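Notes follow once the structure below has been shown.
Here the complex is missing a single protein chain, while all its other protein chains stay put.
When the chains are written out, they are named A and B in that same order, and each has its own residue count from 1.
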Amino acid sequence: MTESPRHGTSLLAAVWRRAPGRAGLIALAVVVAAAVASPAFLPSPIEQPDIEHASQPPSAAHPLGTDQLSRDVLSRVANGGRVSLAVAAIAVTLSITIGALVGLGAGYWGGAADAVAMRIVDAALAIPRLFLLLLLLAMWEAIPPAAFVLVVGVTGWFGTSRLVRAEVLRLRESDYVAAAHGLGARAGRVMFRHLLPNALGPLLVAATLGVGEVILLEAGLSFLGLGLRPPRPSWGGMIFEGRATLVTAPWATMFPAIAITVTVLAVNLIGDALRDALDPHR
Amino acid sequence: MRDLRVTFPAQGVRIPVVDGVSFDLVRGQTMALVGESGCGKSVTALALVRLVPPPGRIEAGSAIRLRDRDVLAMSEREVRGIRGRVCGFVFQDPMTSLNPVFTVGDQISEGIRAHFDVPRRDAMARAEQLLTEVGVGDAAARLRAYPHQLSGGMRQRVMIAIALSAEPDVLIADEPTTALDVTVQAQILEVLDHLRASRGMSVLLITHDLGIVAGRADRVAVMYAGQIVEEAPTAELFARPSHPYTQGLFASVPRLSGPIQRLNPIRGSVPPPTAWPSGCRFRPRCPIVHPKSEQMPPLLDVAADHQMRCWLAGDSRP
Partner (left out) sequence: MSRWLIRRAGEAVLTLGVAVCLLFVLMRVAPGDPLSRLGDDRPVSPREVATLRARYGIDQPMLTQFGQFAGAAVRGDLGTSIEYSRPVARLIAERLPATLLLGATVLLLNFTLGLWLGVRQAVRQGRLADRALEFVSLTAYAIPSFALALVLAWLFATHWRVLPPGGMHDVLLSPNARFAARATDLLRHLLLPAFTLSLVSVAATMRYQRAAMIDALALPFVQTARAKGITERRAVWHHAWRNALFPVVTLFGLWLPILVTGSVFVEQVFAWPGLGSLAAVAVASRDYPLLMGTALLVSTLVIAGGLLADVLYAVLDPRVRHA
């Protein structure tokens, strides 16, 4: 008993139909392709010690210039994309999963557990996510990437849980849920086969927009020195390293920033188009 | 109103939603415009004061005259002057047609002060009088109430008071009772009737419910697919419904008395403006398809002061 186009391909088509969504999909595809293909086509940044060519502006040999350590900015941006995108994808998946589970449980069982859970969620939402991350990460000397992603993911589920809970509450009293119960379905089955599918739409939108949020957060954390350390730079890390040479080699900072902006913009456009497509008032 | 044509854009072209509607409103009379949803009756009413929402457009060739003035030739300011002052509107659902954040008194007095230069206090006093006139008890207290604090019937009375606030000559009621309980419906219709008599107004009653029309309207025009398909005084129409669509409407009303029968709906469904058939638009659903119905029939006389848009009128009738 779903209410709007739900299948993956038809949603994709719906996004494609809208001009902003199409632009977003294309831009994201380019970014992802560049990131995925980067090791095959571009030389690894570590293998390029070439002092003569440090801090060179964009040229034929180095389309995006070189940074102060004479590393090719294009390769670094492409590589950085792999890191940033991977972190975002994994962290968001984690957030969505936890949020969906908590939201389902709280909405379905209600009562004291729900009240307590939502109170905690409210409190957690009051603390800006950046500060949560700062508190958790500040003490670490050198953060292992896995731990970093875990921490980012674990701080991002609160909003999602409210979303899912709202959907569950809306549908809990509906006839077909009552019918399912009448047929003897257990709680788990009801939750996953009947309630969850209806929340998938908003979840998908939240996930898409969440990717943008994580990319920005991760960049910010790197800027504060808390991100993934070199030689495994993400885009934020590149900006962090490029600060000192902002005047002499601005492209080392600019291009990662542009990469971030384009990716986040693309993801937001897709998310907006998705939200539009799922809106019953279409 | 003569030959009103209103078009809306759809898939790149402009499609008529109201297609050549003509009628007269007589002072002191109630005219009923009857039709199913989608036939264009609401748009017709809105067109009277050029309130058709964009991208809709009133096409050239239409003529609207109110109190002997050409509405379509007026400036924007002049049109605003007639809205409320010559024609008052009562809309369908009073819950959504009233602004939830302002008091009832504010909304009525706004209608007054839009056309008369009076201080607030006087406007409020007048609003209180209007509320009493439409049958709202304890009007003084009600002035300060918000729409959500009132019952459905009460809210609709407020809507009527708002419609009356600038002392109009014409009251246009677009499905005034559809969103109300059956018991309240009769009360509201009573109010409208009483006002018509006491103020000498004309009333344009738009509805899909023939039952409302029976004791209340002086004339009836039946609309289908953007056109008027039958028009006659009420008694005459009820006695001799002539257009197949009108007959179908009457036949589909379930009867309380008599043997229990199956419902008699009109076969098929109302075509949207993008899919109107050429020639007679009722042709696909008509039980009697006249041989000439591939051509659009004009309005033909059935009897004195009784016309219909059907070739059958030309044939001799038993």
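Keep this in mind: a contact is a pair of C-beta atoms (placed from the backbone, for glycine too) under 8 Å apart; a residue touches a chain by one contact, two chains touch by 3 or more.
Only a predicted model underlies this, so the values are computations on that prediction, with no experimental measurement involved.
The chain not shown here is touched by just one of B:N99, B:S252 or B:T274, and that residue is B:N99. Considering the whole complex, the residue from B:G20, B:G40 or B:G111 that touches the absent chain is B:G111. For the chain missing from the display, the contacting residue among A:L12, A:V32, A:I98 or A:A124 is A:A124, taking the whole complex into account.
Residues touching the missing chain, restricted to chain A, are 20, 119-120, 122-132, 134-141, 212, 216, 219-220, 223-226, 236, 239, 243, 246-247, 250, 253-254, 257, 260-265, 268-269 (touch as defined at the top).
Within the complete assembly, residues 49, 51, 53, 80-85, 87-89, 91-93, 96-102, 110-111, 114-115, 146, 148-149, 159, 162-163, 165-166 of chain B touch the chain that is not shown.
Throughout what follows, only the chains that are shown with their structure count from here on.
Separating the centre of chain A from that of chain B, both taken as means of CA atoms, is a distance of 54 Å.
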